[in-house]
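What you see is the complex with one protein chain gone and the rest in place.
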């Protein structure tokens, strides 16, 4: 079965199973992550205290670890919940927000990758290159890295770490071992709203939690966000901008159907 | 005076008094809680450090305690601020988010109920049944409990704890001792947006802070949220979904009037 059909089918499965997705995430975009999880048809739970995270994740189908506003308290919780999720075989989606910007972020990302072992890592080109040990800058949490050669970076990193790599940017790249594909959905205005990366990560977790297939799940999450961005952008009328766009992203994810994906999804082997 | 008239009058009082409502709440929906408090005409303040909570609540007319993202730091603050509010006779509205999902949530809810003594507890059917010691499951923070027999659960729990119980769901139930009423406002789409429960709790606190009448206040808060949900849902046009709905909830609460409540409120004795 071709990948676009698999993505389309995944959405059906997601809507039937309504997976519970446990997040330990940043306080900047946490509300957006909860709402996008609900919009696609899954169920979000946010809990980050060391006293409850291992218990909470036991009932979840997927786990999101996002270091956007990391601190000593939530790092400890991420390590504990990550190990529990791993033990239980729950899909773990890691968003290394701003890795490379500070030594703490770089060390924490390394620790999560080595000791937890995520199923999927989703980041922008700077973040993924930095994780791959390549020479790349980062501006706060925004990518400034050259997107050329992203497929090779993604493929090699995926093979090295044994997990799915998803790079989002002008063009999105998904790699799992030898398999690499490109997704051409999306719109530049997505980068002018905070949280669109974090929300893509949450959507990936929703799909992975529903199907257990993390390559398809990563592609499905990234494609859903990209298509929603296109639909929201196309709806804008005179006088409307990023505020309206942001609201319509949720409308578009909520209205996403397998048919829309089959028709509008643009994915190809790299 | 019948209850619907009392609710309608409460809104007038709220808009005149603009009560200050102190929240210790979760970081997922805190912005929504602040905005809904402003939208109805009250004044929100969010402060959770142990070094200032007792002083801050002294100027408030109502207190919200919401354990959506509880941790050792905010639990300590909730206990301290709760006791101070109790001492000062300030209405305390407790939202036991996700009680039953983890031992920490269950223990914290128990502690707040026993040592603080809330004026109102608002939860979904799972949360209220779990507090009542009944056998009920919960999926993260979402209810999976059977709604049948809710009036009896609410009445008995209210009598046992000596506080108002508000259950929100397909049908909403408010109980204070022997008095029980049902509210039939609302729409299923409310459950597809995060924070609508938390916002109902905040609205209850706004009303209780304005009038001191916690039975009417609980009914008024729940009804306001339900009616706003109906108005927002009815306004949706082709292509609009949960994003637009969420925005219009704030429009509808902001535009709520005593006349609208008298006309659109659906409340009956159980």
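Just so it is clear, A and B label the chains in written order, and each chain counts residues from 1 on its own.
The working rule: contacts are C-beta pairs under 8 Å (C-beta built on N, C-alpha and C of every residue); 3 or more make two chains touch, one makes a residue touch a chain.
As the structure is a computational prediction, the values presented were derived from the model and not from experiment.
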Of B:30, B:128 or B:190, the residue that touches the missing chain is B:30
Which parts of subunit A face the unshown chain closely enough to count as touching?
26-29, 31-32, 68-72, 98, 101-105, 139-142, 192-195, 239-244, 246-247
Of the residues in subunit B, which ones touch the absent chain?
20, 22, 27, 30-31, 34-35, 38-39, 43-49, 51-52, 55-56, 59-60, 73, 235, 246-252, 254-255
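Rule of thumb we're sticking to: only the chains that are shown with their structure count from here on.
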Distance between subunit A and subunit B based on Cα centroids, please, to the nearest Å.
33
